[in-house]
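A single protein chain has been removed from this complex, and every other one stays in its place.
Now for chain A:
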Amino acid sequence: MSEAIIQVRHLTKRIKQKNLVEDLNFDIHRGEILGFLGPNGAGKTTTMRMMLGLTSITEGDVTIGGHSIKTEKEQALERVGGIVENPEMYKFLTGLDNLKHFQRMYRDIPDSRIADVVEMVKLTDAIKNKVKTYSLGMRQRLGIAQALLHSPDVLILDEPTNGLDPSGIRELRDYLKVLASNENIAIFISSHLLSEIEMICDRVLIIQKGKLTDSQVVNETQETQQVVAFEVDQKQKAIEVLGKTFAHLTFTEADEVLLVETDRETIPKLNATLTQHNIKVYGIKGVQKSLEDRFLELTGGNPS
């Protein structure tokens, strides 16, 4: 993996003896989409606010492109785009005036860049209307536009799917994927709903009560290993037969089916073995053992 654009070290936020965020350590790399998952109140927003210099850091540090957010805030924020909670804009200004407003806060953003980002978030037709006439989805897109305005290396997005309808969420996801791969941008995205981000994240950090519970949840398992359900007439016999041939795999019996976690190439072999032993196979189905299950296992509760 490429260089770490963001390094978070021993990041701690303490208010009145209480640790809101405690000793977080992680890196974010270029081209990577890193998910940040945790129940509401776990410390996601506080962490992101510290990374963006909105909230002071009690202990530890965050460096962005090698610049500390504590001591070199101006340089550190030069390469970051962000949305914190809802991207509130100046409602009495037009979308374009809002973008121009933020353009003036950076060095040398050409006007053509504004046209480009507006095009990218598909707001060209409405950009000259006042923001108070915008729908929630349009405001969210304008929020993305302002975050991308200065072609940042990193995007920090706090619950960017809040208030979006399913098609809006899908659009955003597709768009973020393109950004990460085509523009080599690192994206750090938080959510309290795993299902919204699991499809796009390369890795997911899970935070609970201010601490990271598992930083090694990698989403690659979906492609190599998957859980497959076999619907067969004699479950006991099937387990016996398959257990002999495929000793390295574990087979479990569920309600109507037989479950096994395996890779794609093994599935036809398993099927062949079953038919050889005259076990009737009515159906084979891939079951997503999703991050959701692991998230629930790890946090031991309801994610929302």
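Definition applied: a contact is a pair of C-beta atoms (placed from the backbone, for glycine too) under 8 Å apart; a residue touches a chain by one contact, two chains touch by 3 or more; residues count from 1.
Methods note: contacts and distances are computed from a predicted model.
**Q** Given that one chain of this complex has been left out, which of "ABC transporter permease", "PadR family transcriptional regulator", "NADP oxidoreductase" or "Glycine/sarcosine/betaine reductase selenoprotein B (GRDB)" is its protein name according to UniProt?
**A** This omitted chain is identified in its UniProt record as "ABC transporter permease".
**Q** Which one, A:K18, A:R107 or A:H248, makes contact with the chain that was left out?
**A** Residue touching the chain left out of view: A:R107.
**Q** Which one, A:T55, A:S195 or A:T266, makes contact with the chain that was left out?
**A** Of these options, the touching residue for the absent chain is A:T55.
**Q** Out of A:R9, A:R30 or A:K73, point to the residue that touches the absent chain in the complete complex.
**A** With A:R9, A:R30 or A:K73 as choices, the missing chain is touched by A:K73.
**Q** Could you please point out the chain A residues that touch the chain left off the display?
**A** Its contact residues with the unshown chain are 45-46, 49, 52-56, 73-78, 80, 82, 84-93, 97, 101-102, 104-107, 146.
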